[in-house]
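Okay, handing you the structure first.
Missing here: one protein chain of the complex. Every other protein chain is in place.
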Amino acid sequence: MIPLLILTPLILLAALGAVWKARPVHAALLLALTLALNAILYLVLGADFIGLIQFMVYVGAVAVLIVFSLLITRPGDEAEEIARRPRSLVTGLACSLPVLAVLLFMVSRFETAGSAATDARSVSIEQLGTTLFTTHAPAVMAVGVLLTAVMIGAALFAREPGKKTPTPSDS
Amino acid sequence: MSLEHLPRLPQRLVEMLLQNFGAPEWLVLIAGFLVAASTVVGVFAGGFALLSLVERKTLARAQNRIGPNRAGWFGILQPVADGIKMLTKEDIVPAKAEKILHLLAPIMIVVPAILALGVIPYGREWIPVPLELGLLFFFAVGAMTEVSIFMAGWASGSKFPMLGAMRAISQMVSYELPLMICALGVVMVSGTLSLPDIVDRQGGFHLGFIPAWNLFTPWGLVAGLLFYVCSIAEANRCPFDLPEGESEIVAGHMTEYSGFKYALFFMGEYLGLFAISGLGITLFLGGWQAPLPGLDFVPTWIWFFAKLCTVIFSFLWIRATFPRVRIDQLMRFAWLCMIPMALLTLPAAAIWHFAGRGLLSWVVTVPLLLIPWVIITVIYNKRLAPTLRTYRFAE
Partner (left out) sequence: MDSPSSTIERLPAPKRPGGWSIPGWGLLQGLAVTGRNMVESYYKKERMTTIQYPEERAPISPNFRNFPFLVFDTDPAADLRCTACSICEKECPPQCIYIVLDRDENGKSLKRPRVFDIDLSVCMNCGICAEVCPFDSIYMDGEYELSTDDRFGGLLFGLDRLAKSAEYHMKLRPEQATEVMARRKAEEEKKAAAAAAKLAKAKADAEAKAKAAAEVKPEEKGEEV
């Protein structure tokens, strides 16, 4: 219980900082911190596998991706960013509130269902994998299709229109 | 107590001492862990000091020089001299730097390397932290390195560190992919993520003398070689040392660091090198298993460190030999050669696992890996290999 009491405020603070910081790099790093703290939360709760995966995928890949895209784009004006804040707050809330509502609904249903709630420690990786690739196979495949589409889209974006990708033989 | 248990002796001693004085159970446990961790850190910090000397000596010999020979007998005190120099140097923080991130980055680069060293089984009796998800833990903490390199590059508030960090991150992300895929094959065949168990599965000998290491299987050979190349790139070593290419971008993300922070970067890099080599040995070279039957009387951790020295020496040899590649060659090599081949090792490992590891497996997996390899090599050589450049105005 004590680790949770320490961790949750930290996660909330880091998340708030990620939203509030005007400098995009600071925000991205705080986001990475939030994700890392979440991973530690999983570890504390006994979900070792998910915790480490969270760390690897979110801190190692997603956060780095965000940070990297910040590096290769031009940073916006900070003052302008702060001036835009009230408007951003509205759009932000409009986007996040429905998500929060859905999440709360799911959690409340999960709580009432009760039967599915098992101790995280007792679930082996094998069980996890089996569930993922049998009962949840359609969802996994949908995510796979989505990611492929994203990749193709990114490749299309990265290619400048009407220009062949340069290779050393013709550069 | 035999030599086999020697590395755990400090931990045992402290635990016994504390129990003698009637310390509570939790204190004994924590003290034991602390001492065990200090053993690992101490061994590899010493290894880092030694390696910094051996590297310079080896490079010197490869270039027909003598190398450091002034400090102490054959330059044996050179690391001490370097350490004193680094410690007494002025610590310069650029005016445009982000002070906190600038300070945090070198620390955050050493921490994951040390954490990663903690899960590797060094001997039958010397496993600092026998985690069930050891491999996953290794990659998870390894993911922190990229964030800290970004922090170093960005917080310095100057162009060269930024460029170096961008190069480093893109390189590490690209090469981490085949690295993990290669490791996945081993996980598939071993059926476990625990590093000590993976080593256990590689015990025994084929035909009485060929060790049953993963390297001596068709998929293991390919995956091991790919892992080797990727680990060079992950450790930012020559010929993939573009992030800190001193002739191009000064020292990459370390440009604005001086004194002890700079030394910390180096330490992180070398500890990372030890960690990734240790992982490679664990996954493909049988960890602490003896290379020949009948050598069981030698403590297992000696085999591990003998393998580690061999692998590290091969890194030094490669550094002494090959020129640095260009960034576009590096990325193209990762995405067009390494990743397809790494992906192929997965079905090969699966066939190996399910087709009984016998003749049938050999017959199926060897062509499965060999034919695409030939195709990739031919395509790469025909279309993408570096071309000879002639300069019209520089003849």
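Before moving on, here are some points about what is shown:
Order as written gives the chain letters A and B; numbering starts at 1 within each chain.
Keep this in mind: a contact is a pair of C-beta atoms (placed from the backbone, for glycine too) under 8 Å apart; a residue touches a chain by one contact, two chains touch by 3 or more.
Nothing here was measured: the structure is a model prediction, and the numbers come from that model.
Only one residue in the set B:Ala320, B:Ile339 or B:Ala355 touches the chain that does not appear here, and it is B:Ala320.
The residue from B:Thr39, B:Thr58 or B:Thr300 that touches the chain not shown here is B:Thr58.
Within the complete assembly, B:Thr377 is the residue of B:Gln19, B:Thr310 or B:Thr377 that touches the hidden chain.
Panel shows subunit B; residues 58, 61-66, 317-318, 320-322, 377, 381, 385-393 of it touch the chain omitted from the view.
Everything that follows uses one rule, which is that only the chains that are shown with their structure count from here on.
Those residues of subunit B that touch subunit A in the shared complex are 101, 132-133, 136-137, 139-144, 146-147, 150-151, 154, 162, 165-166, 169-170, 173, 176, 193, 328-329, 383-384, 386-387.
Across the interface of their complex, subunit B is touched by residues 25, 29, 32, 36, 39, 48-49, 52-53, 55-56, 59-61, 63-65, 67-68, 71-72, 125, 167-169 of subunit A.
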